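Only one protein chain is missing; all other protein chains are in place.
Read from first to last, the chains carry the letters A, B and C; within each, the first residue is number 1.
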Amino acid sequence: MCGHGPTPAIEPVVVVSNERVATGVCRVVLDAPRTAATVEPGQFVHVRIARSADFILRRPFSVHRARGERLEIIYQVVGRGTRVLEDARPGDVMDVLGPLGHGWTVPEGTTRALVVAGGLGAAPMGMLVERLAEADVQITLAQGAPSAGRLLARELFDSLCRRSVVATDDGSAGTCGFVTVLSAELLQRERPDVAYVCGPEPMQRIVAGQCAEAGVACQVSLERLMACGVGACLSCVVATRHGQKRACVDGPVFDAADVVWDSDEDPEAER
Amino acid sequence: MCGHGPTPAIEPVVVVSNERVATGVCRVVLDAPRTAATVEPGQFVHVRIARSADFILRRPFSVHRARGERLEIIYQVVGRGTRVLEDARPGDVMDVLGPLGHGWTVPEGTTRALVVAGGLGAAPMGMLVERLAEADVQITLAQGAPSAGRLLARELFDSLCRRSVVATDDGSAGTCGFVTVLSAELLQRERPDVAYVCGPEPMQRIVAGQCAEAGVACQVSLERLMACGVGACLSCVVATRHGQKRACVDGPVFDAADVVWDSDEDPEAER
Amino acid sequence: MSSVDMRVRIGALELRNPVMTASGTFGSGKEYADFFDLARLGAVVTKGVSLEPWPGNPGQRIVETPSGMLNSIGLQNPGVEAFCDNDLTWLARHDVPVIVNVVGHRADEYAAVAERLEQESGVHALEVNISCPNVDAGGMAFGTTCPAAAEVVRSVRAVSTKTLIVKLSPNVTDVTEVARAVEAEGADAVSLINTLLGMVIDTRTFAPVLARGVGGLSGPAVRPVAVRMVWQVSQAVSVPVIGMGGITSAEDAAEFLLAGASGVAVGTANFMDPTTTVGVVDGLERFCQERGIEKVTDLVGAAWKR
Partner (left out) sequence: MSSVDMRVRIGALELRNPVMTASGTFGSGKEYADFFDLARLGAVVTKGVSLEPWPGNPGQRIVETPSGMLNSIGLQNPGVEAFCDNDLTWLARHDVPVIVNVVGHRADEYAAVAERLEQESGVHALEVNISCPNVDAGGMAFGTTCPAAAEVVRSVRAVSTKTLIVKLSPNVTDVTEVARAVEAEGADAVSLINTLLGMVIDTRTFAPVLARGVGGLSGPAVRPVAVRMVWQVSQAVSVPVIGMGGITSAEDAAEFLLAGASGVAVGTANFMDPTTTVGVVDGLERFCQERGIEKVTDLVGAAWKR
């Protein structure tokens, strides 16, 4: 099973629905037959939210789920682009470039997987848990969020995972504290074949370290600011043991053992 | 009677309706209580069509009519701004700066007026004919357009003018030819006290010349590209016998006898 | 929330807050007095004033560009006498410092304007605009060579005791050189940026849109260039810097202060919203409050003072 989809294309898409699903987080459903048919778990689309000249860059979003001709994206409203996206109404037209990037891979013989999602890190996990469940992999999922109101996709995760636990910073749901407390415990207890991680980079670094210690294969999905999304501009590089890689084509999913983590404080960490 | 309204202000407005009224021409009705209550015939509003950073400048539009709390604007779709305006839906919010500028004046003792409108020059004539009719001035109106489908506000003009004639470039309605043929004849025949002119600048220049010859007072409404709209930036100057004047505050309506016409070909003439 | 000390100092001049108007975009203030009380501003910077009346440039004078505009107003103004009679007299009735933007084609013209303004107590500072074509040197702007810039400042400094701000051109290879040259001649502050030279060609007529061909680019499009130059200049000179170029909001203004500006000016954004300046004043105060910053001057240069 390979994380690469077919060649990307520009697809005009129509907004089917767009609604708030958690505090500051929305889900937009797009009618996008070509992309929906070809996207692989962990891949992303590069969205042209508005045509006005002051939107120079597309915005990258993981595909949360693809059902029939439709793509689901879960997005947090953080800046100019996502504020405009939030205002999109059913029937509005935009376009996506996709499917892009190298997604999650399921190693031969995997029977037990641990999925660790922090904040919006839950977004790329939708298609993943669906694919794992189809392949009869037993899934344990640990999700972290600032508070109960910001937990995402609970229904999907609860229905497909053998076990699904949460941690919140304020204790309003599940364990009080960071999701990394859960992941440490689960890695020890369950000894999964593989761990899939997405969330703020410091959290991914910690879980990757836990996996290395526990001897568990670990895949991480890294975010970088992206201009082209197709590998041409080198704005999205990730330092790896095999040199600098492009998050948009060589990632966003990387083998955690390859990643050279930035020891500096990550400015994106706040999110 | 004075062409100046009260001090201008920024007024948030709501789109009530927005529809096509002729080929390439639309009418937008705005809920704008303050401006509607204070605007004088021939004044304009400076409209902030969109908030995106690439719309650096407002767009100036004459007020066609003001009824109750509502403003009517008739606009031709010519470029980026008017294309966005065309897409505005009822309920959309924008803001206007207004009322601005020095409008039409009705000289003491006027009993007969000639109104000459070419193309979108019909837009600032709505409030004018209403005001003239209220004051029992007998109005003759001559309107020109490329073809019958582009004549504007016929119903209003026909109902309030004693006489209302049209000329079209292609002869599809009224006289075949330019409106300046009608104005020449009407000036001679009717000897009005005053002529009010708006349209492409070469047409205004010709009618102004006809008025000068006929000894009829003439007011013209001139268009200039405008940045501030309030007299601060000097982007809109008009050469007059009393020096350079600003179209946005000293105009847009000028006494034609004061205007020093540009002998060069006017680049706006094509419109 | 506790109140923030918004005062800043530009030479001998203390302003109640760092927010000014950019020359040429605010007339002499009269046109905007309908929208808010001018006393809310740090200072009003007037349009450029020359010795004799200047007619400005012909034809189409502005054009919109992506997130910006070009202007070729050509410094139309009624000359310093008429300016004193009308604009200064009007401004004197308002409780706001007045900074007069001074223009000329030769160094002695600048000096003559400065001399005339020396008598006017209603003038609190001069902003010497060295971006005009230097007639004696073949039309290249004074602001693009150090000797010419220095000469203008020297001749104005010789006749003026007022706070002297020199407005720098961004159309140079190294803006810090010119900044240092004018500082050495006694400038009390520098302001930047003036407009970038640009052109738009009409694809219908095949000719430049502006009658003069080139014009000056301003607005949000130029902001990254302006912030970069303020960052450079504020580290190269020890006089205060007034930053401008594309400011539309308090956040934008904060960016300039962090880059090293002691004051900011709002230009093109006034055209979109005549109340932009007061919005920036209020927003900057809130910006400081939210971060527990007691004096707005604590922001100045914070991006490089580490």
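Some observations on this one:
In this section, a contact is a pair of C-beta atoms (placed from the backbone, for glycine too) under 8 Å apart; a residue touches a chain by one contact, two chains touch by 3 or more.
Predicted model, so just to flag it, every value in this text is computed and none were measured.
The residue touching the chain not shown here, chosen from C:3, C:161 or C:203, is C:203. For the chain missing from the display, the contacting residue among C:217, C:244, C:272 or C:296 is C:217, taking the whole complex into account. From the options A:37, A:93 or A:234, the residue with contact to the chain not on display is A:234.
Which of C:67, C:101 or C:262 touches the hidden chain is settled by the complete complex: it is C:67.
For subunit C, the residues touching the chain absent from view are 65-68, 70, 140, 144-145, 171-174, 196-201, 203, 206-208, 213-215, 217, 219-225, 227-228, 231, 246, 251, 254-255, 258-259, 287, 299, 302-303.
Interface residues of subunit A with the unshown chain, by the touch rule above, are 7-10, 48, 53-58, 97, 225, 227-237, 244, 249, 267.
Here is the rule we use: only the chains that are shown with their structure count from here on.
Contacts with subunit A and subunit C are shared by B. Ranked by how close its C-alpha mean sits to the mean of all protein C-alpha atoms, the top chain is C.
Computed centre separation for the pair subunit A/subunit C is 47 angstrom, with centres defined by C-alpha atoms. For the pair subunit B and subunit C, the distance between C-alpha centroids works out to 36 Å.
Note on chain placement: the centre of subunit A and the centre of subunit B lie 56 Å apart, centres being C-alpha means. Residue numbers of subunit C whose C-beta contacts span two or more other chains: 66-67. Subunit B has residues 53-54 in contact with two or more other chains.
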